[in-house]
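Here the complex is missing one protein chain, while the rest keep their positions.
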Amino acid sequence: MTYDKNSKKIVDIIQNFARKHSLWILAYGTGCGAIEVPPTMTSRYDGERFGLRGAATPRQADVLLITGYLATKTLKRVIRTYEQMQSPKYVIGFGSCTINGGMYWDSYNTIKALDRYLPVDVYINGCMPRPESVISGFIKLQQLISEGKANGAEKYQKNLEWYRENQKKVIHNWKMPDYNW
Amino acid sequence: MHIQDCTENTCVDQIQKIFHTAEVEIQRKKRVKVKLRLDLVPLFLSYARDYLNFKHLAHISCVDWIEENEFELIFMLWSYEASLMIMVKTRVNREKPEFITLSHLWPQAETYEREIHEMYGINFKGNERLGEFILEDWEGVPPMRRDFDTIKYSKENFYQRPGREDAQDVRETISKHSGEEVPDFAKEFSIRRIEE
Amino acid sequence: MAFDIKGVLAPFSALKQGTKPPHTVRYPKEKKETAARYRGLHFNDLEECIGCGTCATICQNAAIDMIHVDGFETNSGDSGLRPRVDNGRCCWCALCVDVCPTGSLNLTKDYVYVSEDPDSFLWMPGVDNPEGKENLSFQSAEGKPLLEYERIPMHELEGTERVKSFAEVLLGYNEEEARKEAARCVGCSICTDICPVHMHIPEYINAIANGDDEAAVKIIYDNNPLGETCGKVCTRRCETVCAIGHRGEPIAIRWLKGYATSTVNNADLIEKIVNPEILPPNGHSVGIIGAGPSGLTAAYYLSLRGFNVTIYESKSHAGGMIMYGIPKYRLPLDSIDKQVEYMEKMGVKIKYNTKVGKDITLEEMKQHHEAILIGIGFEVPYELGLVGENEEGSIQAVNFLRNINSDRHVEIGDKVVVIGGGNVAIDAARVSRRLGADVTILYRRRVEDMPADWEEIEGAEDEGVHIHPQAIPLEIILDENKKVKALKYANAEMIPDPEGGRPRPKIIEGDEHIIEVTSVIGAIGQSADYNFIPEDIKNQIEIKRGRIIVNEDQQTNVPWLFASGDIANRRADAISAIADGYRAVKGIEKFILKSENK
Partner (left out) sequence: MREKETTIYLGPQHPGITGNMMVKLKVAGDTIVKAETHVGYLHRAFEKLMEQRTWTQSFPIVCRICVPEPDPNEENLARAIEEIEGREVPERAKYIRVMVLELARLATYGLWMGGQSGSMGLYTMPQWTIGDRDYILDLFEELTGGRVYHMYIWAGGVRRDLPEGFTDRVLKTLDYLENRLPDYDNLLFNNALFQKRAQGVGIIPKDKAIEWGVVGPPLRGSGIKHDVRIDEPYEVYDKLNFIVPTSDGCDVWSRALVRRQEYEQSISIIRQVIEKMPKGDYYNKIPNPLTWQVPPGEAYVKTESARGEFGYYVVSDGSIKPRRVHVRGPAYVHGVSLLEKILVGANIADVSFIMNSLGTCPPEIER
């Protein structure tokens, strides 16, 4: 799917409207932030009101929720997971540690700035962010989608080399198939 | 001999009777500390397990005493019958750290040994699963050793978000304002934040 | 296993939940109130904050930077910096809140911080969220403070015990107390700015806390060779701005300095510990008039820098006012001798009993020295301006103290009135108490207006000195032998100053009293004697209100003439004199080396 800003405006609007109300989150608890996802998704905060749902596999999912720090070992899996996802796809950085390392700023095993390795559409700040924050983050994502600004996947595609370079800097042994973009 | 109602004192007596070279002391209630020569440790552990009934291996830990060029291995055994813990401590040379595996006594010892091998580089002879455990593609000094500098490593290998370079040091700001010259021998004594 | 019909049907009881209303929080339509101590985003009260940076020090995530904010300048008591939080690091543990010495940093109820821009998470609490003040949530005031706000008490002699002798009143910290007291410091260095000498306070305090007294002494001697004296009698302005002092008792900086320096009990040991770098002689010579705090300081550091320094002192001992003006119970004399001996070891030459103007003229000095520093201090007391002032039984405090410190006997009788409210007055009163007299202090204004240290005032009261504020002396009544018999004074009321200044005392007409006395001691101030300066030079330098005007290098209008100490600064205390001496070193060095380069 490509996004051409100059054409098919109305189609875009309809598409984006549909997309923003059906955000399926990949069930991958990459870090400690995963603990606030169940409360968000269950009866007390009921994320389904916004069309949020868990998806079991990357191919069915729209949103990759990076719930916090990423160990380099996990980063490798996350990149692969992300690349397996189908467009349109969005990445949400969840928690302080995705922004600038959080409390793991001097750890030898976690990356500090997520946007160097994956295109992040929205950051939710907090450690941990409350379910209300999480919902606000999704509302923000929906807003960006309807404005056509949540184009992280496009960015990733365009700057793949730059991302790859950064990724390979921290993943010393790159034994992954390169997907055909 | 089984000691069903083993107390701290009987336990110490019993150990000292058999292991003359062991330094045994009661650290506190329910904790007996045993310092042993490295080569006696496997013998002692199997003795403690089979004769003193310390069946539960609670923990294996390692401390890097880099100043003394030694690693300290600590084994913690718990006796459910006596509600007592023995802490066995021994030192390994840091240059060529080697010990033998305990997985024949306790299968889960294998996990502890894998971690200590990875984090400190101690070789447990007989453990076949030493190798990558928690880290992936790690090169260089095992990270939990004291001489591994995690701040430096993190700075060199990971991108840190810019924008904070304009931060100022309170001490410097004030001494610049007042014209105070702080000599180097004084600077060593300032309470500073963690080096960034 | 039998077919468990009950077990199959039981789960269907869940259906009855369908009749209950859901407990869902319909965020964002409906917002749940956060708890009263919820840890949300920061808020910093910029006015209360002093920029001590303790929050940045305790932050284990290195999330807090100290940043300059417009409208807040670096000055005494405020670093002018304010914390900036990197929310890409913060973990909301609120250690920064609990440790904040002023209580300005708190957390609010707000927590939503969502953005697509990763660079937007640097923000300044209080600047970027001024509305946060209304939303405070987790506050340090609620719990127990992390810092120690109570000072380790100093042991001192009981008031009744003190008056029996001239033994030192403060017994000093012992080692354990000093370590404990020093450990209270947060190392922010706010105090160094207001200190006239800018001593390295946080460093030597932390050295004491770490058990390294020798390092502390070395750090103290780096810019104050009279550290031991200051440790006993400094006016300690540092303690007035101490970060801990905002919500607790300030660190006992003076006493800690006193503790560290008192661990070194002879000059050789000082030399061994301080072991300063001494530059080889540079062939230049400097003359200093007066071996007071400022002269000694200048001499010491000039010597270290390779200058040939000679001090001309009119008396038989060095020390100036700290030798002759401060009573022994505050500052034992051997303490000064020890410090002077150390300085002499470092190359300072002192010519005792040499009064400039009498034994040697300024012109003669000028022939030997390239630069001259005047540090003569204020030794000439102001007169009370009362009838009978010059008769027997009426004495001046400065002379009185000098005589007592020189072990001379002074007859004061058993009823003494001291006139004045400064430290000299209190000293004179307390010394008189020790000589066995009943002492009353008469002071024009209120007790809280007294320029003396509150500790000194309290000490005097403990020792039984009666302080009579708002009393203006009118006349000294003499007996037939022209000896002081009584003092007539009037009570005064305080009149607010229409121009906003401090209130003035005004005599209440008719409210006059007579008090019988054996001695009247005047202590209303001193001035300097500039008669030794030749007229032509005196005409060139500028003297205003009894003080010589100098530039920031302590240089007068005559380039080779420098002035320091009481004659050059208005504060007239030991630490300011030392600061002057230290500045004069730089000025003299600059002056001599500059003329050499020409």
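Observations, loosely collected:
Note that the chains take the letters A, B and C in the order they are written out, and that residue 1 is the start of every chain.
What we mean here is this: a contact is a pair of C-beta atoms (placed from the backbone, for glycine too) under 8 Å apart; a residue touches a chain by one contact, two chains touch by 3 or more.
Fair warning: this is a prediction, and the values are worked out from it, not measured in the lab.
Remark: the absent chain touches shown chains A, B, C in the intact complex. Within the complete assembly, B:Ile74 is the residue of B:Ala22, B:Leu40 or B:Ile74 that touches the hidden chain. From the options C:Gly7, C:Gly71 or C:Pro280, the residue with contact to the unseen chain in the full assembly is C:Gly7.
Remark: the residues of subunit A touching the chain excluded from display are 26-32, 34-36, 38-39, 42-45, 54, 56, 58, 69, 71, 73-74, 77, 81, 103-104, 106-110, 127-128, 130.
The missing chain lies against subunit B, touching residues 28, 30-31, 55-59, 61-64, 74, 76, 80, 83, 85, 87, 106-108, 110-111, 133-136, 143-144, 146, 148, 150-151, 191, 194.
Where subunit C meets the missing chain, the touching residues are 1, 4, 6-8, 10-11, 13-14, 17, 23, 34-39, 54, 57-58, 60, 91-95, 98-99, 107, 137-138, 142-144, 146-148, 180, 183-187, 206, 209.
Basically, only the chains that are shown with their structure count from here on.
Listed by label, the chains that touch subunit A and also subunit C are B. Counting C-beta pairs in contact, the pair that comes out ahead of the other among B-C and A-B is B-C. Look at where the CA atoms of subunit A average out and do the same for subunit C: the two points lie 57 Å apart. Between the Cα centres of subunit B and subunit C there is a gap of 48 Å. Centre-to-centre, using mean CA coordinates, subunit A is 38 Å away from subunit B. Among all residues of subunit C, those that touch two or more other chains are 60, 62, 86, 88, 118. Taken residue by residue, subunit B touches two or more other chains at 161, 194, whereas all remaining positions touch fewer.
Those residues of subunit A that touch subunit C in the complex are listed here as 43-46, 49, 93, 96-103, 105-106, 113-115, 120-127, 129-133, 135-137, 139-140, 144, 149.
Only residues 161, 163-164, 166-171, 173-175, 177-180, 182-183, 185-194, 196 of subunit B touch subunit C when the two sit together in their complex.
Within the complex formed with subunit B, the residues of subunit C that make contact are 51-53, 56-57, 59-60, 62, 65-68, 74-75, 79-81, 84, 86, 88, 118-119, 122, 185-190, 192-193, 198, 200, 202-204, 206-207, 210, 212, 215, 218-219, 222-223.
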